[in-house]
Each structure stands twice: as C-alpha cells, then as structure tokens.
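One structure is given here, and the rest of the page talks about it.
A protein chain is absent from this complex, but the other protein chains hold their places.
As written, the chain order gives the labels A, B and C, with residue 1 at the start of each chain.
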Amino acid sequence: MSREVEIKLFGAFRQYSPEAAIAVSLPESADVATLRRAFADKLEDDNARALLQSSAFATDEAVLGEGDTVPAGARISILPPVCGG
Amino acid sequence: MSREVEIKLFGAFRQYSPEAAIAVSLPESADVATLRRAFADKLEDDNARALLQSSAFATDEAVLGEGDTVPAGARISILPPVCGG
Amino acid sequence: MTIHVATKDEVLSTEAALAHCSAPGHGAADLFIGRVRDLNQGRQVRAVSYDLHPVLCNNVFREICKEARQEWGESLHFWLEHRQGRLAVGEASVVIAVSSPHRDESFRACRYLVEQMKHRAPIWKQEHYVDGDSEWVKGHALCSHG
Partner (left out) sequence: MTIHVATKDEVLSTEAALAHCSAPGHGAADLFIGRVRDLNQGRQVRAVSYDLHPVLCNNVFREICKEARQEWGESLHFWLEHRQGRLAVGEASVVIAVSSPHRDESFRACRYLVEQMKHRAPIWKQEHYVDGDSEWVKGHALCSHG
C-alpha cells in the first residue's frame, strides 16, 4: 500500500514549484528519511537538492526527526534553514 | 574673608528645610570637606547628619570630590544616595 | 492571557505590545523591534519579503514564551508578533516585549525570545536589492526537538 503525500514548500523552495507544493508517493509507514529520498527524486535542480540536505520536514505541530514515521493525514512542510527577525 | 554659600536640598533632605536650601558661611577657598563640616553644624536632626555622611556635593556640572575647592559663584547642591528609574 | 503571539500582514503595534506587557506589579518592560535595513552584507536593500509558516510559527512562538516563563517567572507577560509579506526599508518585521516585576528578568527574557525566534521559528526572508536582483537569505537549519 502506498499513499500520496503533498509537501508544502516555503522560503527558497517556493521557486521550484508554482503551486508551492510537491507531491510524493510513499509506503504506508514510511519514515522521514524515506520521504527525504522520495522528495529528492522530484527535484531537478542541483541547488534545490543541496538545500534539501539542510532542510527539515515538519507537521503543523513540530519538526520531525529522520526516524519518525511520516504521520498519516497531517499536513507536511519542507522547511529550509530559517532566518526570522 | 568668608562667603555665604547656599546649598540646594534634594530628596530626603527636603524635609529638613521648607526653602529646600540651607546657607552656610565658608572661608574663601574652602574645600568640600570643610563645606561638609559647616553643613553638618546646620543640621539638628540625627537622621539628617547620618544621611549627610553618604551624600555628595555637586555643582550643576559634576559631583565634587572631598578635596575639591568649593567653586565660587556656582550653584551647589547636596545629593543624597540616588535611586532613579 | 500572559502570552500573546501572532503573525501579521499589517503594521505591527509597539503600543499594543507595551499595553499587553504591563501589570500593577511589573516595574519593568523591555521591547525589541527588528526593522528592515538598507544594507546587508554589502548589498543595497530596497525591501524584504517575509515568508513564514503561520501555524507552526505560532506554535514555536508560544513554546519559546513558555520556556521563558518557566525560566524567569510565571507572572511575566510576553508579546511576540512577526510580520509577513513585503516590507520596505525601516518597517518593523518583528516586535517582542516582556514585562516583569524587576528589570533583569525583562531584559533576559526578551533577549531569549529574540534569539530563539531567529533560530527556531519557520520564517524566511528574500531580500530585494536596489540593482533589481533578489535573493533568499541563508539561515539556521532546523532540527527536531522531539
């Protein structure tokens, strides 16, 4: 069983998709490391792949660790390095 | 030659004189230590004398040291310990 | 409510921040305001576009305030608002304020909020330069605090 997960884009990632989102297909209980590889496959730009290395995946509640299971039903975002203020 | 010097009172000293000033007579080239003794002689209240020990004399420009000559013509103030803010 | 956090797409109010950060028992308040600078790393900046993740931002802001409250006192008041969208030079991007009985707590907690916000809140800025170019500013990589 696999599922479609839509990843919302922020910051510098926005330039890589006009919809500010990229959908990936994941096994039912995939972890974040698996999501990261699937997401990388969708990127055609080398700068985008480099940015991905220093970016984090998060739900609306919290940043996810690499070993965490990608939660079903939750909105998932890719967060490049931050610089508020 | 002696001169009359009026000392302006601030803070807790205000309660010891309705004019908020005390005049003392000083030798022409008296220093601040001499002024302090002359000022003490004008005080009848023990609390006022105790307060004087931790107070400073100043012109409008700066706080005076004990060895400084009391400048002629300058306005002199007695400044008890401060607590702004 | 002693903690107020928000993301806004309108002008930030320092008056509201200081009104919130006050109490009869509070003798001190410290307020920080971050503004768009005309120069960054040698390049002339005309404006900055702030992108942020609103829901997660508010969660992170609130978490940071709670940490500060635990560290510096349950009675403290906190205000943290961050702007989004395109801002001209001089406009306020963030307003942070804390009030407390004594001044040391206000200064320390306010500084804590600023530093943690910069390192942990999902906010990104794109600088627009006078020469017409624009660039996303490099930042701090986020990590999981689970």
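As a working rule, a residue touches a chain if its C-beta (ideal position, glycine included) is under 8 Å from a C-beta of that chain, and two chains touch if they have at least 3 such contacts.
All figures in this text were calculated on a predicted structure; none of them were measured in a lab.
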Among shown chains, those touching the left-out chain: B, C
For the chain left off this view, which of C:A29, C:I64, C:L80 or C:A109 is in contact with it? C:A29
Out of C:L80, C:V114 or C:L142, which is the one that touches the chain we can't see? C:V114
Residues on subunit B that touch the omitted chain in the whole complex? 8, 10-12, 14, 54-56, 58, 60-65, 68, 77, 79-85
Need a quick check: the contact residues on subunit C for the chain that isn't drawn. 14-15, 18, 22, 24-39, 89-90, 101, 103, 106-107, 110-111, 114
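Quick note on the criterion: only the chains that are shown with their structure count from here on.
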Would you indicate which pair of chains has the most C-beta pairs in contact? A-C
What's the farthest chain from subunit C if centres are computed as the mean of the Cα atoms? B
Would you mind pulling out the distance in Å between where the CA atoms of subunit B average out and where those of subunit C do? 49
From the C-alpha centre of subunit A to that of subunit C, how far is it in Å? 25
Send over the residues of subunit A in touch with two or more other chains. none
Note the residues in subunit C that touch 2 or more other chains, in rising order. none
